[in-house]
Each structure stands twice: as C-alpha cells, then as structure tokens.
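Below: the structure, in structure tokens.
Every protein chain but one is kept in place in this view of the complex.
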C-alpha cells in the first residue's frame, strides 16, 4: 500500500509515548493506534516534527514505526525522514519502506532561500530516496524558515512525480490552497493531496478552500475526523459549531514548544497514553498551565462530552 | 500626562483610516477615536506596526498622531517611533512629545541577537530620545526576530528607568508573564505595566497570569474592554464565554499580512471607518476571504449582538 | 546627468565625515570629494549602508548629499534611499533628484524570501519613486538576508526598465557575474552595469568575470581606480600584484561592524578626513586594533607608497 495523490481524510501525527523512566511505552502505542483507527483516521504519520524523533536512537525509531505500521495495517503510514544529509535520509527511507511504510515526509533545511534552491533540494532528495518512494512535501515556514510560494510548489509537483501530497502548514495559508487548486483547475499543475497541519487552526475554512483533510496532531483526532465528515456531508454550520467549541483548547495546544506537552497531557487525561512524559530536552508544563488546560477541558466538555475526563 | 508603570486596561492600536483614493480620512479618525473612548479604552497607540506608519509621509504621520492626541485628550496616547536610526527616532519622538504624546513605543531591529546587544540597543535608544520620555518595550519575536528572555527584560527594566511598559506579544507567552511578575514579587525587578498584544489571542489567560490589560488592534476593542472588566470583577467564566465567542474571528484576524485587511474590513462593516482602503503595498482580501469574515461575523452575532451589521 | 546602464569604473561609497563633537565636517566632505575626483572616480555613492545615513537627521542627510553632488559635479552621484516604507523612500528620492542626484540605490527589506516577493517589492519601489528615476539594485545577502538568484535579477531587470545597475555584493559571487553576463549574451536579459561592492574582496577576478568596476568604500579608492585601469589595459599580473599588496588591509577593513571604524581611521591617517569620529551607535576600534591597522599600513607601504603616513 503506497501513498497516492488520492489521500484524504485525517492522518493524525502520532506522538511517541514514553513511560515515566523514558522507555518507549509500547502498550500505549497500541492503544493510541487502535484509537486512531476507531476514530476514523484514514492514515497516520509517525516520527514527525512532534514525534520526538530526534530523541530516539535509530533502532528505537524504526521499532516505533514498525509497531505502528503493523498495528494500523489497514491504513497507510507515513514516516518522517527529514535528516541533515541525504545519506541518512536514504538509509532511513529504505528501512521504513521495507517494513511497510506507505511513504515518507520531507521538510526542507532552513538554509534554503531562493526558489531554485528549494526546487533543487527536493529534486535531489527525491533522487536520493528513490523515485519510486512517494513523499509528502512539508510546507511549514514558521518552523523551518523556508517560504515556498505556490509557484515553487507547482514546480516541485511538476518536476518530481513522486511528490504526491502537501502537508500544508503555511500561515496564513487559505489563499495558498485556493491558488494551488486553481493551478489544478487551469491545468498548470497535476492534482496532489493537500492535508492541513498547524494543529488544525484553520481547518474549518481550509476544507472549503479545497483541502482534502488534516495531517496534524491535535489531541482530539476524533474531532478532526468528525469535522471532515460533517463538512463533506454539507453540514457546514454543525462542523463550525464543533470546531469552535474546540478552538480555545486547540489554540492553546498550537503554541510552539509547550504544545507537545499539552498534547501528551490531554492524551493522558483521556486515557490514551499512560504518561505525558517526554524525553529530554522537553518543554514541560507548569502547574498553572496544567490548571489552564484542565479549565479548557471542563469548558469544552459542556459542548463535547469526549472532553469529560475523570478527576486527576 | 505621561505614561507610567501604572498603565492598565485597554490601549487599542489604532489603524490609519484612508479614503478610497488613499487620502487620510480625518473624519473617520475622529469617529474611531470617539468609539475607543466610549468603549472604555484607557489609552491609545498610534503609528504602530499595523497603523501603516511606513506608508505615511512624515508630516502625515505627525498630523494623524496630533489629531488622535487632541481628540482623545482624556487618555494617554502612545506613538510608535521605531526607526532604522536613532536620529530619526529622536526627531520623531521630540515632535510627538511636543504635541502631547504620553510616551513612545520602540521595537528592536531584527539584527539583534545576544542579550548584550539587545540591552545595549535599548540603552542607546533611551539616551537618544531623552531619558525623560517614557517608552514601551515591544516584545514581538514573530515579527522582529528578536528573542528577549525574561532576564533580558529584567536587565532593560533595571538599567533604564524610562522603560515603563511592556507590549507583550511573545508566543508562547504565558509563562513569561508569570516569570516577570515573579521577578517583581521576589524583588529582583521593579514593577512595569504589561499590556498584551498579538491580537489578544491569549488574553483570556494572560489576565490571570498577571497582565494589566491589552494593547492590540482587534476589531472589537469594546470586547477587549469588557473582557478586562469582567476579569477584574471576578466574573471569570463570563469573561471566557465572551472571549470564546470572539475567538474564531479573532484568530482569523490574527493572521500576519492579511490581518490588517480583515481588521479594516470589519471596522468598516461596523461603521467605524468609512473605507477599508489601505495604501500600497497592501495585502488585500479576496472575495472568498470577505465571505469567510462575513460568515464569522454572522456566527458571532448570535452570541454578541455588536457583530450584527447591516447587509453589505 | 542621469545614471545609465553604461556606468563603469569606480564609484566610491563615501563615508560621512564628522568632527570630534559629532557635527558634520563639511570641509572634509570637500577634501574627500576632491580626492575621489583626482583618483579617477567615475561616480560616487552617498548615504549608503556605511555612510551612517541612519544617524543623520533628515535635513543633514540632504545637506551632505547636496554638498557632494555640487562638489563632484562632473560625475554622477547616487544616493541611498533605502527606507522602511515607500512614503519615505519616495519623499527622499524626490528631494535628492531635485538637487541633482543621478539616481538612487535601493536595498531589499530583510523580510523578503520568495522570488515573487523580491520582484514584487522592487516593482512597487520603482513605481513609488517614479519610473523616470534610475535605480541601483543592491544585492547584499550577508547584510540584508535576502538572496536573489540570477533568474530573479533577470526578472527585475526585465520587468523594471529603471533598474540600470547592480551593486553586486553577493558572496560567493563570481559565478553570478558570469551567469548574468551569460544572460546578456544569450539575449535573455538586457545589459545592466555591474559594479562590485563587498569592499572589493574579489575585485581582482570580478573584473575578468565581466564586472564593470567597483562601487565600494575601501580606504584606498585610488587603488581601486588603478586596478580597474590596469585590468582594462590588459596588465593583468600588475593588477593582481597591486591588489594582492592591498589584500591584507582590505580584508581587515571588510569585517562587518568594525570595518567602518577602520575605513575612517585610515582615511584620517591619509589626511583625507579630519577625524575618524562616528556618531553613536558606533563600533569603535581598540588600541590593539589601531596597532594592527598601523602594522598593515606599514607593511603595505613597502609596496605602495601611498600607504606611507606621517607618524601618528
């Protein structure tokens, strides 16, 4: 099962669950993966930016990916393979494709500036990993400091057939989706899947702009699945009502640095992972922050019962 | 009337209203200023980052500031004087202080990196404009690429008596407020006013962290005033209810680039300025974007009647 | 006399001479200008990046430009008009063109990233200042953080007729010159003047790559004029001998920050300006650094007697 440009729906970004002592929590990996499937996820991404991949030894990373791929065997699993050099990227890609990954995700190094540099980088990356490996182009300027204009994305898509999906997390990004879909309509670019990241902060309107779904790690992936489903069913106001109820928490989780701590904390409160532990270096949550998230969940629970959690 | 460290409440960032032909719309300036006063604003900032100051000829900028200062004469008016050199900063500061400004706001140039460079810059800026002129330290890393740790802010506050207020728009920023207020409590830093920017995206929790209010340009400054009032009155859940109702629109307006267009569009729809026109270069709104904002306002109007506007 | 794409030779970047008390040293301005003319300069640039323009009040800047324009009336004078907004850029351009400037120089703001953003910025800038005003495109990524590929420069030159000259200070930059001259040869870009900056660190080979000369502030502009003259006369090895003799000092002056202090110090030692004073904020020279420059000049004087200066 290889990733194609027909990808759509919700591909949660899976965190890596750890036990309190820092060991990988394999039983939480299973529980979390099962939950994604039950929620209606149509794919999965592991070892992404917020999967703490850089804190895993090489063999650990492979083991985490393998477990998720095996457990979620009915849906495609994308593995993040961004690396400082093509040798490591190629080696990791080969390993994960051999164990059943559906494709890989590549973010640009933050030294790229000009359009030509960006296109050149992805051309070389695609050659390195093998042109038979479908890849996701990650467009996340806030984190990677690389700005890709719509015309650069069109050049990448046109020149590199193995680029099948865009993880869209530019900000602002709504017009970008419209422009890219416009390119498809006017015949100047082939179709690619566009799944939105950035914690889903604009997913309500990104769907109506033409996005195919979400590829992000918000702690209520079940809400993201509902949102996509409602939108497709034409229940637009219901979709917005649901989204707006989650927005206060979603915005809180979207903060850089502390966001992963919030995400793991809520997943733990929801009983989906055993511990919110991160490996070092970790941006933790203060007691005040935990109180704020508890408050946000209590308020959310009035509108979405899934946010009701047993007292700490 | 000079700005002091006792500043609190809401200091809206005023946009500069233009007529369709690009001329300054002086009658909208008056209308907008009156509205700020009626809404309960306790101060005002003009010629800020989103006041299109760089698009004004020097004399125009002075005229806009003078008109607002005169019209809003019961509350302090802060003028943005950020400039590429100290000569221009000093000249502009003198002019606006002479016509009645309460203080000035200074953002750091994006070449600053180390703690020593940052402290050194503000020391020189303060000497240039005159140590008798109170100034607001603008802490906005996303836009200015300068990251000030809490200890750097403490050094600035400790070494420069004329720094009386922090325009806090770091992101994430909640722990920063707690840390700064902790410095005050442990006696290692004198008190300064902390007013929050960043369109108010976290104002709900920033207030409970110890902020004194808001200094931002969200298109419903009256909501910001209510939020601060409710919070102070201990009506915490009511404050959150109001804030959450506005969050979908507030988040939309907070997008960089297009944000000012959204702000002016809503202010126009609310009848507060005559036109949403910006001077060039302007990031405009597409018809789709206008439709999205209309939609957000209709949804908001169900909870806050102030968002009900006459059909376009 | 307007700047055209036929510009060539050496356009020194003039520093602004100050007296010890910070006042503008008008008599040194005349002396320096006369020296440029005697040395064979074919043009002049004032209020550039290292002309301390941001430290001048507006009227002072105009006065400095006016004096140099008048004194150097046989050669074209370019004025730096880079500004944070188009309003100020337009106003300054009009003023200096009225007093006889031959053209203006514009550097990009460091927020520009994509090719489209860069081209768009210069298109708007050209419209703002007036399409009848010839301008110099400053390509200096190290200082401005904006990287322009050759194809972006070609787009700017093709779309904006008033762009007549490139101040080339990319690093590395030799292949860029070859590529741009290749564009001219293959008919895909009209001719523009290319004058090299970056203190002339690669001027020896830039000339053979197709550059038209230098537009930089090295403290021996007379050497730069000789270098261009020797190169054109086909005396290549003599040109390199002269250049290599200067390279140790030239490299020392090319350091960012301290470079201007070195430049002014040597110009003072050469009797061309009365004082090495800079206005604040200034990166000064330590006693050790002055000793190093004295040492470099003593060593240079063995090969170029112009470096012999009277004991301090």
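Letters A, B and C mark the chains in the order given here, with residues in each chain numbered from 1 onward.
Note that contacts are C-beta pairs under 8 Å (C-beta built on N, C-alpha and C of every residue); 3 or more make two chains touch, one makes a residue touch a chain.
It should be emphasised that the depicted structure is a prediction, and the values quoted were computed from it without experimental measurement.
**Q** Where the complex has a chain not shown, which of A:26, A:110, A:131 or A:188 is the residue touching it?
**A** That would be A:110, which touches the missing chain.
**Q** Looking at the full complex, which residue from B:152, B:227 or B:268 touches the chain that isn't shown here?
**A** In the full complex, the listed residue that touches the missing chain is B:152.
**Q** Among A:56, A:105, A:133 or A:211, which residue is in contact with the omitted chain in the full complex?
**A** Of the listed residues, the one touching the omitted chain is A:56.
**Q** Contacts of chain A with the missing chain: which residues?
**A** 53-58, 60, 83-88, 91, 110, 120-121, 124, 128, 279-281
**Q** Quickly run down the residues of chain C that touch the omitted chain.
**A** 171-172, 174-175, 178, 201-202, 204-205, 209, 237, 240, 243-244, 247-248, 251-252, 255-258, 286, 288-289, 292, 299
**Q** So which bits of chain B touch the chain we can't see?
**A** 113-117, 141, 146-149, 151-152
Note that only the chains that are shown with their structure count from here on.
**Q** Could you say what rotation angle superposes chain A on its sequence twin chain C, using C-alpha positions and rounding to the nearest 5°?
**A** Answer in degrees: 180, to the nearest 5.
**Q** Please tell me the distance, in whole Å, between the geometric centres of chain A and chain B computed from their C-alpha atoms.
**A** Distance between chain centres, rounded to whole Å: 33 Å.
**Q** Measuring centre to centre with CA averages, how many angstrom lie between chain A and chain C?
**A** 48
**Q** Determine the centre-to-centre distance between chain B and chain C, using the mean Cα coordinates as centres, and give it in whole Å.
**A** Once rounded, the distance between the two centres reads 39 Å.
**Q** For chain B, give me the residues that contact two or more of the other chains.
**A** Residues of chain B touching two or more partner chains: there are none.
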